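Below are the structure tokens for one structure; questions will follow.
A single protein chain has been removed from this complex, and every other one stays in its place.
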Amino acid sequence: MENLPYLTHEAKFKDSGIHRASELLKRWGNETVEGLGLIGVPLSKPSISHSGASFAPETIRKMMNAFTTYSIQQDTDLIASSITDFGDILMHVTNLEESHRRIESSIETILQSSPSMKPIFLGGDHSITAPIVKAFQRVHGKVGIIQFDAHHDLCNLEDGGPSNGTPFRQLIEHGAIQGKHLYQIGIRDFSNGKVYSDYAKENGVTVYPMSDVYQRGITAILKDIIAKLQKEVEIIYVSLDMDVMDQAYAPGCPAIGPGGMDSQMIIEAISLLSKEPSVCGMDIVEIDPTLDFRDMTSRLAAYSVLTFLMGFGRRN
Amino acid sequence: MENLPYLTHEAKFKDSGIHRASELLKRWGNETVEGLGLIGVPLSKPSISHSGASFAPETIRKMMNAFTTYSIQQDTDLIASSITDFGDILMHVTNLEESHRRIESSIETILQSSPSMKPIFLGGDHSITAPIVKAFQRVHGKVGIIQFDAHHDLCNLEDGGPSNGTPFRQLIEHGAIQGKHLYQIGIRDFSNGKVYSDYAKENGVTVYPMSDVYQRGITAILKDIIAKLQKEVEIIYVSLDMDVMDQAYAPGCPAIGPGGMDSQMIIEAISLLSKEPSVCGMDIVEIDPTLDFRDMTSRLAAYSVLTFLMGFGRRN
Amino acid sequence: MENLPYLTHEAKFKDSGIHRASELLKRWGNETVEGLGLIGVPLSKPSISHSGASFAPETIRKMMNAFTTYSIQQDTDLIASSITDFGDILMHVTNLEESHRRIESSIETILQSSPSMKPIFLGGDHSITAPIVKAFQRVHGKVGIIQFDAHHDLCNLEDGGPSNGTPFRQLIEHGAIQGKHLYQIGIRDFSNGKVYSDYAKENGVTVYPMSDVYQRGITAILKDIIAKLQKEVEIIYVSLDMDVMDQAYAPGCPAIGPGGMDSQMIIEAISLLSKEPSVCGMDIVEIDPTLDFRDMTSRLAAYSVLTFLMGFGRRN
Amino acid sequence: MENLPYLTHEAKFKDSGIHRASELLKRWGNETVEGLGLIGVPLSKPSISHSGASFAPETIRKMMNAFTTYSIQQDTDLIASSITDFGDILMHVTNLEESHRRIESSIETILQSSPSMKPIFLGGDHSITAPIVKAFQRVHGKVGIIQFDAHHDLCNLEDGGPSNGTPFRQLIEHGAIQGKHLYQIGIRDFSNGKVYSDYAKENGVTVYPMSDVYQRGITAILKDIIAKLQKEVEIIYVSLDMDVMDQAYAPGCPAIGPGGMDSQMIIEAISLLSKEPSVCGMDIVEIDPTLDFRDMTSRLAAYSVLTFLMGFGRRN
Amino acid sequence: MENLPYLTHEAKFKDSGIHRASELLKRWGNETVEGLGLIGVPLSKPSISHSGASFAPETIRKMMNAFTTYSIQQDTDLIASSITDFGDILMHVTNLEESHRRIESSIETILQSSPSMKPIFLGGDHSITAPIVKAFQRVHGKVGIIQFDAHHDLCNLEDGGPSNGTPFRQLIEHGAIQGKHLYQIGIRDFSNGKVYSDYAKENGVTVYPMSDVYQRGITAILKDIIAKLQKEVEIIYVSLDMDVMDQAYAPGCPAIGPGGMDSQMIIEAISLLSKEPSVCGMDIVEIDPTLDFRDMTSRLAAYSVLTFLMGFGRRN
Partner (left out) sequence: MENLPYLTHEAKFKDSGIHRASELLKRWGNETVEGLGLIGVPLSKPSISHSGASFAPETIRKMMNAFTTYSIQQDTDLIASSITDFGDILMHVTNLEESHRRIESSIETILQSSPSMKPIFLGGDHSITAPIVKAFQRVHGKVGIIQFDAHHDLCNLEDGGPSNGTPFRQLIEHGAIQGKHLYQIGIRDFSNGKVYSDYAKENGVTVYPMSDVYQRGITAILKDIIAKLQKEVEIIYVSLDMDVMDQAYAPGCPAIGPGGMDSQMIIEAISLLSKEPSVCGMDIVEIDPTLDFRDMTSRLAAYSVLTFLMGFGRRN
């Protein structure tokens, strides 16, 4: 369209000196991938309470457009890097079990064909972590999990089936992980059932309530965990439930409340984890864009993806 | 609490001359019921698009509190009447097929024990109509359906299972109703697939698009339908999908659009149908209170329930 | 500020060919007034349900800025006319009886000093009509009332005192008006108590439910009323409760519902009444800007004021 | 991705029997086009009041996805048809005159290379109509305009330059059209300046205020206009400012108000115009998605595009 | 309903391992109560600015349902405890003085019949604290008050009567408390009148502005206050005006602003106070759910009630 210089299907102003973070996403073309991958898992019908978390992959990708590729604090431009965007996994309208199967088999296939790729999963609700980690375990072996969450997510399966309240119990009972390889950070008062805290203890799960985070600091806690996990597992998987944040910082999660983490803490945590070579996958879950204010929570998710990519590039 | 005259668990001002319509709802106590019943069916996970229609039973009941029992136009106070409130059917968190089963079996049980009771069902999405009508058919025999809807809801079941796009197809294919006993009113341009309009024709379904409603008037259409159905079926069931309304009048449906009915038309229609002895059940579906403006659509639903009760009392 | 041509305390673009309707409002300077007046009555604490109608005078005045002075349908520019803006009556924070007294005495004083002025009152909730009409009656003698409302507002005073549910009963019981001089238009089903409809009948109040408005048309009804009232009263007062409108057209009233008037009907009604010489006052009440969508209801109020001014200029 | 059947970049449920109207949009590939075209003109900085109308092309296209291709009233599936989507014209960030130049030159180029193509322009504010019609006039000769609008848009250019209040004056003064070839429908009371109504008269513009629309009906008015224009102009251009609608039906325009058209009227009008062979272009302007409720106004725009396409296919 | 296992009037999913905090609320049945009580005081008409704080008791109770009974940080399940829910005090529609009388007399009656019960009052606006503390003083003797607030609430009574700006002045002038037994924490710049800070000084009130809270820490301040009050008063009453919080943490108060407390600080404060045996009552006021975002402020209130209950159980 040489004589139509202004006609375009992307009619947004483009500053020649700025790379939008969304430019880092390269559509997957069936090739074997190394480096970071991005996979959307738009499933939220298994949620116990009404959830629009299925809209989050689209919204977080859009928020990538609100950020740039350059970190002034590290004086590094990510534009040389890239994230392979595998797209989203299509869910079944009415059969939720089938949806979980699609997640597990799709991810297993991807991990097998690109074994050194480190995927970031954009949920969806927390129920997606069970099929994801099962796939990881089959492909990569023993998995340790660092979970940021206000909740244990260790509920029984009899009452409501595999919901967003049960993923880590499913993984333990299925044998995909061992309880002692699960570390839960940010668990909060008045947000869990005692029997599930007891279940955590009985199964060797290590739990850091928010009081520990305030007192010891997130960095010290994570260093301890990594030191322990490194000796015991093949890979570490990070599961970031955004409701670990105080409601002031992440108002778009279904289960918000006071007394959680602030934005500095979580960025510090992700920065540390991203540089750790054993960390081979991460999910960001429980963001419901229909409840959010100005996509604040999806902005934090996009910022977290970029922080992870920044640290990932510094792995040695 | 004789010396605590102002302490109460219902601290709302009560005018001694006004009966709230919510007072008409009498909690069911396991007795055999005659007259009108109310049954909440808070299911919306089968919806093709994200839907909070599961909140509608609660919201519509609350809106009953925004209206009174007195019709000035008929100079009749409904306070002598009542509606038996059976409560809601509890849905399964993750197994939607099980939820549909619970609807069907619960309603069959209720209809069997209270065969002359006429229930009004508060959805939920339109997927609930399939199990409801199946129960009706088993208990009461041949069912004719008058459906108000912008959409046919005759989609195939292969693509997504029993969703809110399929209930009338399920009923026809299952043999619970015959196509020729289904009348669809208010079907709209650019809101359906041609193959499903073809399916309607092939199966003898009678379709009145909005243009017919504008030209002939709702009363004439309904009189025709009733005249025909009365000769052929045991009972008539009315299914009111609120998206039959123009978006200005029912902004809280998932699938809103221009060019639908106005509030006067639908009240006229319900008034007419309520007086018709063969009409033995009605559902009101596809209201998502999380999308609505000031519960306008649930207000219209509550007003419709009252209009139905008013006409019902005039049956002879 | 000759060398600062762009510095201003009203930095809004002004088109030289357009007069904003707000320019018609001339601040009162203690002079005797003829023609139309505008008086804000920002009182809504007496409302039975939570109401921000006290914000309406400010919002309606602001919406005057959204309209111009020119009627193309009458080919008349109102810019030669004006409305004297008396400002608002200051309410007491905690003594609602005192607030009603301030309304009554302020308006009595104004009417005495400007006996030929025709005021438009911007409520506030409907409780303001009682003190207003009492003042009218004392200054001008026998008052007939044409009330547009979904509700009778004839509730008893024992239960909650002088609220927005009681003004017309207060006026009748106080002797400020006779029941037979009260005409209620637009009264709606399921919005009133039977005992109050009975009270209306017993006291000779004439009631036109919405069904009458649909069937006879607003113009025919109003002509009847005026013909009757003219023989019996000194002046006619119009009380416009915006909830007479269908919720689609006036979403900002506390008590919205389906089945009311549309915007064309009410404009037609006000246009007719404005030309009638015996109409000596009007209020517009029950608009809560905190509940409205884009000030639609206040826009309709401002449009009504202008329509009234247009007809007023045509009185002979 | 044969062994990854559920991985996709469009993870939305697709019913095999339904074609989304968005499927009708075919991206332009530099070829000569016949039939309908779609061109986004995301410009709203020239608006007198703050406007986000620049977001409308994106939102209206998205709303195409909320509708299907099938008209039950005409029993016609548009899927055999298509609309060539030329994309959007990129606007300058700070030089609005340059933005208008880009519109004019882009459209002139397009019209020259595809002279029989009939474009639908998605604004943007009404300022875009001036450069568009200039381009039309240069390529196609004498242009007649049918404008749906609450406002004349004949303001002077001295006060604020070429804004959304001036396009038709610009066209007349520039000589691109003659005043007598401009027909304005739906002009409303208290929404215009007298001097601009006078200007319309002096320049032979024909004006139908809303009262005419109510009394004569939209079809009779349009037939008159077409009969007259056909003898005098080469082509007819339709300019649809959505604020011609009553605020209940199009709540997302910057300048909303009571007393306008309803959704049935406008669909009837567009249906009639779409079948008229001399109608060679249309714009839909003044929709601000940031102000709308649930994209109602953009839904009406998308429905209008489809209605136009339906009638267009019936031209002979 | 043995053969209707899914029919229920509480159709919410119930996980067998989780107790909702709302289960802790036991409806009062006229018995003498020990332990904690809950009393709603839905009064906000005395507020200086428009306030919907009367909705807060209902909303905070609903938010109790969003939390569980288990504190992981204390490894304690509150399910063995309970809070006696006395319901709400019914307010008069138009007589605000009568409403205050109802509060005072109801609470005096309750305190007399259950003298060892410790009530938590859910406001309502801050005007409720005056009648509450008067009742306390009459039943329990000398009262010390620890007030969390951005404002003194020591305004004069002449200007607007007993509003939400005057409660502590009323108490001092009425002799119900002595100024030196009032401690105000979190008073903020640009939020008070100098004459009222002077009044505080002259009456011996101790004031800790936010700068003190930042510098000394909330725990040190509270320990000082308790040490002093214990020697001088019979009981300590805590009054928590939620606007002591920074607007980021409590966006639902009428008078929000920057520079206040964060969620950790207030939880720490309540935790400390709850363990102190002399603390015999608390109110939580100035939450307007109609202004809040996702009930954040009511969530914080519910969390505060639970924190108080936790500490209360640890008193010796």
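Observations on the model:
Going by the order they are written in, the chains are A, B, C, D and E; count residues from 1 in each one.
In this text, a residue touches a chain if its C-beta (ideal position, glycine included) is under 8 Å from a C-beta of that chain, and two chains touch if they have at least 3 such contacts.
All values derive from a computational prediction rather than experimental measurement.
Across the whole complex, the hidden chain's contacts among the shown chains comprise A, C, D, E. The missing chain, though absent from the display, is touched by one residue of C:42, C:123, C:144 or C:165; that residue is C:42. Within the full complex, the residue among D:19, D:45, D:152 or D:181 touching the omitted chain is D:45. Among A:30, A:112, A:230 or A:264, only A:264 touches the chain that is left out of the view. Touching the omitted chain from chain E are residues 48, 155-156, 158-160, 165, 187-197, 207, 209-211, 214, 246-248, 251, 255-259, 291, 293. Those residues of chain D that touch the chain absent from the view are 45-46, 48, 50, 52, 54-55, 92-97, 159-163, 290. Where chain A meets the missing chain, the touching residues are 13-19, 21, 66-75, 77, 79, 248-249, 262-264, 267, 293-294, 296, 299-300, 303, 306-307, 310.
Quick note on the criterion: only the chains that are shown with their structure count from here on.
Shared contact partners of chain B and chain D are A, C. Superposing the C-alpha atoms of chain C onto chain D requires a rotation of 120 degrees, rounded to the nearest 5. Chain pairs B-E and C-E differ in how many C-beta pairs they share in contact, with the greater number at B-E.
Chain B and chain C, compared by their mean Cα positions, are separated by 38 Å.
For the pair chain D and chain E, the distance between mean C-alpha positions equals 57 Å.
Among the residues of chain B, those touching two or more other chains are numbered 13, 48, 93, 159-160, 248, 293. Taken as a graph of touching chains, this assembly fits none of the simple shapes: it is neither a line, a ring, a star nor a complete graph. By the definition given earlier, chain contacts exist for A-B, A-D, A-E, B-C, B-D, B-E, C-D, C-E.
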